[in-house]
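The complex appears here minus one protein chain, its other protein chains still in place.
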Amino acid sequence: MDFNHTEERRMLADSLRRTLERGADWAALAELGVLGALFTEDEGGFGGAGFDLAVVFEELGRAGCELPVLEAGLAGGLLADCGKSDLVEQVIAGELRVTAAYLEPGLRYDLGPITTTANNNTLTGRKTVVTAAEDSDLLVVSALLDGEVTLFSVDPKAKGVTLHTTPSLAGGSTSEVTLDAAPATPLGGGQAQLEARIAMATLALCADTIGTMDTAKDMTLDYLRTRTQFGVPIGKFQALQHRMADVAIEIEMARSAVINLAGAINAEPKERDRQTSAAKNLIGRTALLVAEEAIQMHGGIAMTEEYALAPIARRLIAADHRFGDEDWHLERFIRLSA
Amino acid sequence: MDFNHTEERRMLADSLRRTLERGADWAALAELGVLGALFTEDEGGFGGAGFDLAVVFEELGRAGCELPVLEAGLAGGLLADCGKSDLVEQVIAGELRVTAAYLEPGLRYDLGPITTTANNNTLTGRKTVVTAAEDSDLLVVSALLDGEVTLFSVDPKAKGVTLHTTPSLAGGSTSEVTLDAAPATPLGGGQAQLEARIAMATLALCADTIGTMDTAKDMTLDYLRTRTQFGVPIGKFQALQHRMADVAIEIEMARSAVINLAGAINAEPKERDRQTSAAKNLIGRTALLVAEEAIQMHGGIAMTEEYALAPIARRLIAADHRFGDEDWHLERFIRLSA
Amino acid sequence: MDLNYTAEERAFQQEVRAFMKANVAPEAAAKIAVGTHLDKADMDLWHSRLNAQGYLAGPWPKEFGGGAWSAVQKHIFEEETAYHNAPRIVPFGVGMLAPVLQAFGSKEQQDYYLPRILSGEDWWCQGYSEPGAGSDLASLKTRAVRDGDHYIVNGQKTWTTLGQYANKIFCLVRTDTSVKQQQGISFLLIDMDTPGIEVRPIILIDGVHEVNEVWFTDVRVPVENLVGEENKGWTYAKYLLTHERTGIAGVGFCNAGLDALKRVAKTEMHHGRPLIENPHFAARLARIEIDLMAMATTNLRVVAGADEGAAPGAESSMLKVKGSIIRQQINDLARRAVGPWAVPFVSEDLDSNLYHPGPDYAAKASNTYMNNRKISIYGGSNEVQRGIITKAILGL
Partner (left out) sequence: MDLNYTAEERAFQQEVRAFMKANVAPEAAAKIAVGTHLDKADMDLWHSRLNAQGYLAGPWPKEFGGGAWSAVQKHIFEEETAYHNAPRIVPFGVGMLAPVLQAFGSKEQQDYYLPRILSGEDWWCQGYSEPGAGSDLASLKTRAVRDGDHYIVNGQKTWTTLGQYANKIFCLVRTDTSVKQQQGISFLLIDMDTPGIEVRPIILIDGVHEVNEVWFTDVRVPVENLVGEENKGWTYAKYLLTHERTGIAGVGFCNAGLDALKRVAKTEMHHGRPLIENPHFAARLARIEIDLMAMATTNLRVVAGADEGAAPGAESSMLKVKGSIIRQQINDLARRAVGPWAVPFVSEDLDSNLYHPGPDYAAKASNTYMNNRKISIYGGSNEVQRGIITKAILGL
């Protein structure tokens, strides 16, 4: 039993943290090897294990990084599953920006039944809440081909593709993607690959949320130490102290849930998904607690866009609206535990 | 709009409180008119409205009274529904002790489908968790007669009736009642009467729990004022203050829920039951909070049988196990709200 | 014990209801229904219609031309306002300054300002909070130093709601620094056009410009703009805080929010069935509804008590705490209800050229959730309220 990360992972985390503190762009992350860490050696990377994701995304969350690394891992992973090693190589090098478009309106968090349909190497349908589509060179899109879920690559600038883009609650952008006989290249792969990669992306999001919670907690503790009311630092008020103690406890529990998931991410699908749902449910509950307590203990200042907590709190809330929320995962956990 | 009790009810509450403080027996309660207050004038009493029950049972709960007044109202009410005014008269006079046996093993909190069956004026079956059966002169028992739920009176001392009696978590006693061709007198009445009277008994229990919570809160506040730790009364610790503020708020909300139910107890069954479930669910949640916080804030002393909080805390917990618990009523509320 | 309104109260309710039906602008109601902020024109229109009906001064005493509404009447009016998705009255002039002027202002001040409040000629904003003060309001630092016929005001106010629309501000300022905090505070009326005043927007967590900072640099205020006595301002400010807070629980908002939420949950699909049929969602909804039923009656108990002469002091604190929690829970559940649609996050102020891609009811779910975290912070945070309950009700 060993709860220490390997030397390599610790080094990556340290340099990633320093790089992010300086303010990193996409090229810097690629150069640092962050994108390579998302893929196994077989896939052309040098990581790809659950704990590689855990380490990388915890730092990205801690720094509040809004670059679409998770999307590179998700869509790039699907490309790898379909044997597109040339494309994966470009993703790792930071030369090809990719994202996955798999969610459809009206399905809530379910992956199906989808209605986007392939016909003569074109796709028609609507995909929703596609992160960072605007800045992507390639979309990995799920569609029905002869009634089976199949993956396609789509150029978002092609005719027949319309993006409706807005800011995302998590930071960055999100798009509705309308496909009207849009040209598409079949990649192969299908539902099983999608589910496995979504599980990995959920792990990434959970780890990201751990880092984000750490930052929210640290900011709140700083504020409690420095903000005075009635002549004393508000961190001396016992009611707040005890609530912060509970916040700290819950974050440690959530951290353990992510460790559990990272260790189980390559298990057979039922156990993988059960652990995924356990972690995502707990992360959902904990992130809500941390966001709401951080805001409440800060008071008015937390409500302003100018103060740095606002995007952090939104990121914590947004995490529950991706890959299934607290209740969606609770239901699945119950189903998979029966 | 008027949230004041009538002069008569206030007077009854005041004298009941004083009587209970001196330690009242059954005769004293009867003499005071407490039993008469459970029945309408038509039934031979001088009360019987929702707010009569609310006033009486809040005081009984406040005093921790373990006498089976609720049972007199429930079983006596069923007797009244069946036109047994002579028996009701004896109940009101304190001369006839009655209780209702309607719950059966394996049904959890559901009233049916029961299996106790009538045959030639005898009953065969098993009734469970029958409060105060040991001290009763007459049991009102539900049983199937030609497939219909029908009420019967049974002498608990008769041949064919076996009582297995234990203490109750709520105080007083509770019995398993085994009926083996036990002689029984048909009363008439059936499922509708039972459901209406159970709703009234649920109101009584909710009001009782309000009084019990008041006592738990008052004891805790007294303790917080007098118990010192680290050189100050523990009531000066802000973490405890804020938790007690929440306890006080929740009790006020629960009090309002009982008012709502008392006002709706004679509404048509669907609305009556919806309000009953709303109140019982809230009372269940609040009583748990109050019991657990009262124990925790007292610390070790609360864990001892000698200190007066123990039976109060048990009574609060026991209330959730009668007439349907928090979740049972939540489900019913959802069903009736659809 | 009678949970129903009296015949007179029911008649009043019918009257208000008819007024709402005839007068609430559909555009404003549509905005309110989905959580879009109103613009100044919406608010001005509503102000004038209420004034024409005499409702704006409804709660005012008769001697000031008011309707002397009882607490129950005020409650009915708030209930109907929320039920019909009518705009809230902008409270700073009508509901906050006016009662202070009526109780402590000079005859001249009353005669001059009260009609202008009703007509809408003056739009007042509130200058209480300061950046360093927070819940410790009395630690305010904005100075007013007497200089002949004027006070010279220097300092900074914050959280000034809708200050961008105001031509007047009422302020708490420190006029004596040699005494204890609560003493030495005065209540000043200041023209926003006076040189030296600068209003800076504060953008909130949902991207909306709703509050402001107001900076005072050598602002000259005539001494006749002092309300009541110098150094007694804290008393006047407290008067409002312990008075007339029967609407604090926000029961009307909660009812309207819960109704809207139920409609959403009947429309949104979960595993192919309406979300409202999902037991986990239904359980969350039912618990909130049960809590709200109890809170509504608690609110009425306090309202009825107020009409019997009981000053709803610490009871207001209970309503504030529980009311904010329930309202925030409704906002939380509304956000959950729209699922992935909560992710596109369009602020009407910052992203005014964008529209939300989801259904109308989803457009503001995240925004409203984020924005309403303020409810448990402003007007005395829930922590401050628990402190009041501790002292005034629990006696600890």
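What to note about this one:
Read from first to last, the chains carry the letters A, B and C; within each, the first residue is number 1.
Here is the rule we go by: contacts are C-beta pairs under 8 Å (C-beta built on N, C-alpha and C of every residue); 3 or more make two chains touch, one makes a residue touch a chain.
These numbers were taken from a predicted model, which means no experiment stands behind them.
Seen in the complete assembly, the chain not on display touches A, B, C.
Although one chain is not drawn, the whole complex shows that of B:A24, B:L123 or B:L240 it is B:L240 that touches it. Annotation: of B:E41, B:D222 or B:D327, B:D327 touches the absent chain (contact as defined above). For chain A, the residues in touch with the chain missing from this view are 1-6, 9, 51, 221, 224-225, 235-236, 238, 241-242, 244-246, 248-249, 252-257, 259-260, 262-263, 278, 281-282, 285, 330, 333-334, 337-338. With the whole complex as reference, residues 103, 105-110, 128-129, 164, 166-170, 174, 176, 227, 229-230, 237, 239-240, 288, 292, 295-296, 299-300, 302-306, 310, 313-314, 317-318, 320-322, 325-327, 330-331 of chain B touch the missing chain. Chain C residues in contact with the hidden partner, per the touch definition given at the top, are 279-280, 283.
Here is the rule we go by: only the chains that are shown with their structure count from here on.
Chain A and chain B have Cα centroids separated by 52 Å.
Separating the centre of chain B from that of chain C, both taken as means of CA atoms, is a distance of 42 Å.
Within chain A, residues 237, 239 each touch two or more of the remaining chains. Under the contact definition stated at the top, the residues of chain C that touch 2 or more other chains are 383, 386.
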